[in-house]
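With one protein chain held back, the other chains of the complex are shown just where they sit.
Up next, subunit A:
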Amino acid sequence: MSRSASTDVLITGLGVTAPTGLGPKEYWNTTLAGGQGIAPLQEFDPEPYTARLAGQITGFDAAAHLPGRLLPQTDRVTRLALVAAEQALEDAQADIGELGTYECGVVTSNATGGFEFSHREMRKLWSQGPQHVSVYQCFAWFYAVNTGQISIRHKMRGPGGVVVAEQAGGLDAIGLARRTINRGRGRLMLTGGVESSFDPWGWVSHLASGAVSTATDPAGAYLPFDRRAEGYVPGEGGAVLVMEEADAARARSGRAPYGRITGHASTFDPAPGVPRPPGLQRAIELALADAGLQPDAVDLVVADAAGVPELDAQEAAALRAVFGPFGVPVCAPKTMVGRLMAGGGPLDVVCALLALRDGVIPPAVNIGELAEDHRVDLVRDEPRFGPLSTALVLARGAGGFNSAVVVERPLS
């Protein structure tokens, strides 16, 4: 097996299903305005549970977006993923038939599967018996479902893949899609991640991370880098991106690209008790090396923004080590939507691409007083304007996953 030379890889289409908007336009407008996507749970009464706030996509009517035959066989997460994928393809003005079905593939990440669907089927199994379980359960619940359903709907017969690394997996999926194009196995890849698991059983499972904020005020629950940080708020949704090999993208008369993915790396933290440094700094350095860039080329970091004091301190230390204290503008759009598991990284990549396009960094919201020791230049309260050419997007997953992606403006 051999490696082909690195290819210029473009992002030419965006699909977003986020608590702050369906579609990149609505998401971006809300994000620049510092909108609030975090609210008390609406699907059921969260009163019995220790945490009650989530980043939810409200008013999503799947039937308005998808053919009726897909509804009985899909969980909410897959419906959201299908909508994001369709948006992205439309945005890119990509015609799979024209590009060639075998030239187009799908790589997604998802960390919790079709949880609500599975909850209902387990309920039937345990309260009524196995013969009541749906014929769709065998694929509606597993982590590969979004890749499978997207590839079928759009007749994409190229490489299919699914990579999972808790909250970091969405960036790793983008890395794998880029690798697939670099290896000459596809011209167009749909990639990203979407997550949704806010039925009661999913909700309790989220809370079991032990790091979910128990605050009841949506404006005071998820405060990364803040002195008062005490946990995160789970969110649902994510993003799907159209990624294309540059020559192929130029050859068709599609829209102008949003930007390029020029670097990716992932690392893992040492096991508990092993006296070695955590891996985030290494992920940053490796991703920059992959892009052939020095730290001073980076105009913006979209932070993982854990919202847990020791994890915030770790991220701040990694940023200081690479960029110096207050050395780079740091953006935390997750403060508006919560942490979206596998959807979080790809949504932050969308944020980075739009920030580069428009020359504006959206603000983190709800932040009061930054913890002094962090010494990070967090963009907050108001958007910050200025030319931007390169962004670094970071994501970490519980257990020790670190992932970094470098995003650059398109070559002029």
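Rule of thumb we're sticking to: contacts are C-beta pairs under 8 Å (C-beta built on N, C-alpha and C of every residue); 3 or more make two chains touch, one makes a residue touch a chain; residues count from 1.
The criterion applied here is as follows: contacts and distances are computed from a predicted model.
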_The complex's invisible chain, by UniProt name, from "Oligopeptide/dipeptide ABC transporter, ATPase subunit", "Cytochrome c-type biogenesis protein", "Act minimal PKS ketosynthase (KS/KS alpha)" or "(2Fe-2S)-binding protein"_ = "Act minimal PKS ketosynthase (KS/KS alpha)"
*Out of A:G21, A:G34, A:G55 or A:G105, which is the one that touches the chain we can't see?*
A:G105
*Can you work out which residue in A:I152, A:A251 or A:L411 touches the chain that's missing from view?*
A:I152
*If the missing chain were put back, which residues of subunit A would it touch?*
1-3, 44-45, 48-50, 73, 101-102, 105-106, 110-113, 118-119, 121-131, 133-135, 137-139, 141-145, 147-149, 151-152, 154-166, 169, 172, 176, 179, 183, 185, 200-202, 204-210, 265-272, 274, 276, 279, 282, 286, 341, 397-401
